[in-house]
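The complex appears here minus one protein chain, its other protein chains still in place.
On to subunit A.
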Amino acid sequence: MGVQTIGANVKRLEDPRLLRGEAAYVDDIQVPGLRHMAVLRSPHAHARVLSVDVGAARALPGVDDAFSAADLGAQPPAIPALFAMDTFHPAPQYPLATDTVRFVGEPVAVVVAESRHVAEDALELIEVEYEPLEAVVDAYAAIQPGAPVLHANAPDNVAARQVYQTGDVDAAFAAADRVIRERLDMQRYTGIPMETRGVVASRDAVTGELTVWNSTQWPHTVRTILAGMLAMPARAIRVITPDIGGGFGVKADFNSEDFLVPFAAVRTGKPVKWIEDRNEHFLSIAHSREQIHEVEIALRDDGTILGLRARHITDCGAYQRPLGVINASLSATSLGGVYRVPNYRVEAVCASTNKAPASPYRGAGAPESTFARERLLDIVARELGIDRAELRRRNLLTPEELPFDTGLASAEAAVVLDSGDFPAGLDKALEMIDYAGFPARQRAARDEGRLVGLGICVYHQITGPGPFEGGSVRVDPTGEVTVVSGAAPMGQGTATMLAQIAADELQVPYDSIKLVFGDTGRLPFGMGTYASRNAVMAGTALVLAARKVRDKAEELAAHLLEADPADLVLEDGAFSVKGVPASSVSWAQVAAAASPGGSRPAGMEPDLESVQYFENLAAPYSYGIHIAEVEVDPHTGYTTVGRYVVVNDAGTIVNPRNAEGQIVGGVAQGLGGALMEELVYGEDGQPQSTSFMDYLIPGSLDVPDVEIGHLESKSPLNPLGVKGMGEGGAIGAHSAVANAVADAIEHLGVTVTRTPLKPAAVWQLLRSAGASA
């Protein structure tokens, strides 16, 4: 074995061009003759659309085109849902509202013009006649009889429903010493990347090929959906993901503009660009997280969990886009965590409301279920008088019980916990934060009138789900290595991570490898970047392709050296005969021989390239333990996060700095969810958080330094032993911080049952306990 780069803390290949301002995000794409699109959006949460008149807009100088749903054909194409539940009443969104608008911000008409300024001028000239309807914005209210109905095919506003169960949960509850119930609510919040969405489309007048640059995390899926909606063959559409300025899951969706921009380019015959402004982003980016949990737990007096029984209502907003049921499905199948829960029943209900459609955001259902479970466990610990760490330890699955088949299957994969040491992770985190010393710290603070708390969260997450990912490796006759991956990363450092993997397989320097992502013209099949799948799926596809290339190269090198392949070693970018270093051929020499016309063994096909697909339905599960210490200001309810500890187990770590960057960045987002972020709607369905003044994301003064410990339980499900880990920080932090705030104030006689714990919310709790000054 030669040099090993996997595990090395090497610097990122991505950085120099990003630091120089030389990156190409979608708004940086320029095409000659480019036109600009602007979107007219519904100002109503719920209204019938009586008429749309785009005539005056079309007549404005500088305007190329203006159109509404009526121009999309008698049967406009709908955005498809890719997953369903047992009970499923599809509520598809049309790219432009047809006869009804169902959320503020829903696209109604568009203008294409010589500039965005002129396009927005023209929007003002579009006449829309609305007949307002009563709106419903609360998911619980939406599914009650008599609520305003969004879609005729689901008069109860239940778009989807499924029960997930194992064991005999009712018998477990009947036999329990204790049953504890709670309603726990998580608010609506979402990814809010610094780069908004954007699309550029250009159709080649000669070939008819449509090229689409889209800040999407799954270009191949966008191509497939587009082909269906545009009724064009997929081979005539090339979707390219340029550099992405953050995605966090909300760019793995299909929104109206993903169709409207290519459609406008085809319709006008001109290249068209649309860049979402921040206001549009808040109105219509995939919203996420909002769930109501009615959860109950059956226990023995010693804290042993006998069963979990729950109903959760996911606020899915007005429509089901491609991943509309995923949050609900993953949440329903992950409520048990990595604990021993022999009897389990969760009813997942997807409610339609007059708000922006929901879709996964970093964690995709796991932050929601984790909050319900970890908050409930703290409430249980208090009621049973058992230390909360001890309660968790008693119920955590042990390494001897793994792999553990929960008997559940989400819309994505069976829930089988493949590997790990959960109790060891918990103990390591407790030691790092000095849990044993915390009661004294808390007592001392309380003696000074200060409110400090510690919160624990044990989370797990599905990572790297299938069904496949693709990758190719080719070695040019110059010896240069190019990797093409189906991944479409958005800042994780994936180029570096994959280059490290390829470097080890091919024994070339990692920084000599060229990575190509997110281009349907370069790889026929791909899935993209979401669900923490780059290392697991793209990494493994790359291993398969690199090994094919290496095996062929070795055979060819043996031919060139007139040696037995078994006698060759690959080191420092060259194949040589063992013990005879002078007898050696470089990758360049082998690749030159492999090129057509070169010297190859009889029957060997030319070229040195392999395209491989890793097909795998079994998803590895990573897990971690987060512990936060916070201080709550008794006068204002303002929470400051002090120390923060994470123990993370994602199997083999390819690049430690990438991994830690994912953890810390995720913690910041989870902290934001626990303390400040919320997409607020008024009772009339008007969004009230449509700028960075109303929707706060954590700044540099809000996020603490995060102390990180690693465990490495290698996954048996792939040759690298990797598990995904991009989402874990956001899953663990929300509940660790919320539990810490609860610990700081619950001795006053209150219970924390919802987030975000904004100062005003905490102050209200303190006030209800008579404790605020």
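Rule of thumb we're sticking to: contacts are C-beta pairs under 8 Å (C-beta built on N, C-alpha and C of every residue); 3 or more make two chains touch, one makes a residue touch a chain; residues count from 1.
By definition in this document, contacts and distances are computed from a predicted model.
Peer 1: Given the choices "ABC transporter permease", "Metallophosphoesterase", "Carbon-monoxide dehydrogenase small subunit" or "STAS domain-containing protein", state the protein name listed in UniProt for the chain not shown.
Peer 2: The chain we cannot see is, by its UniProt record, "Carbon-monoxide dehydrogenase small subunit".
Peer 1: If the hidden chain were put back, which of A:Ile79, A:Ala97 or A:Ile192 would touch it?
Peer 2: With A:Ile79, A:Ala97 or A:Ile192 as choices, the missing chain is touched by A:Ile192.
Peer 1: Touching the hidden chain in the complete assembly: which of A:Gln492, A:Thr520 or A:Thr639 does that?
Peer 2: A:Gln492
Peer 1: Which candidate, A:Leu283, A:Ala298 or A:Leu330, sits in contact with the chain we can't see?
Peer 2: Residue touching the absent chain, from the options given: A:Leu283.
Peer 1: Identify the residue among A:Leu19, A:Ala152 or A:Val206 that touches the chain left out of the display.
Peer 2: Of the listed residues, the one touching the omitted chain is A:Leu19.
Peer 1: Counting contacts across the full complex, list the positions on subunit A that touch the omitted chain.
Peer 2: 11-12, 14-16, 18-25, 27-28, 40-44, 50, 56, 60-61, 104-105, 115-118, 120-132, 191-196, 243-246, 248, 275, 277-280, 283, 490-493, 657-658, 660-661, 664-669, 684, 686-694, 697-701, 703, 705-706, 729
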